[in-house]
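The other protein chains are all here in position, but one chain of the complex has been omitted.
Showing chain A:
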Amino acid sequence: MTRRPVDTGAPDRLYTVTGGRSRADDSFDLVTLVVAECEPSPGMQSEHVRILELCRHPTAVVEIAAELALPITVIRILLGDLLATGTITARHPRLAQSAAASHPDTALLQEVLHGLRNL
């Protein structure tokens, strides 16, 4: 039932997936929503293909990582590739950077409360 993970933790496999890179694109938050802007094209790396398929609807970075069974860092690298070629767009969270400095505004929190109460 469950799909076989692409990766089972072997570092050399991760190395291959990312082409040896280890610096991830930090602009991708765990909850940045990623949207594919085109269909996969022939010859694309299979992980890129799967991301584009997954992101036909908005999909958070953590969900992509879970579905592809790859660490977040690796996903960030792969997303950086796709962003650079314009094949995805990213909807970043409003509160991304600092936790302490910017408290969410009351309007947003009211919306969250409303949503939770309607569950």
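The definition used in the following text is that a contact is a pair of C-beta atoms (placed from the backbone, for glycine too) under 8 Å apart; a residue touches a chain by one contact, two chains touch by 3 or more; residues count from 1.
Throughout what follows, contacts and distances are computed from a predicted model.
Here one chain is missing from view; checked against "Transport system integral membrane protein", "ATP/GTP-binding protein", "Gluconate 2-dehydrogenase subunit 3 family protein" or "Na(+)/H(+) antiporter subunit D", UniProt names that protein "ATP/GTP-binding protein".
Contact between chain A and the absent chain runs through residues 3-4, 9, 14, 22, 29-33, 40, 42-46, 49-50, 53-54, 56-60, 62-63, 65-67, 71-74, 91, 93-100, 103-106, 109-117, 119.
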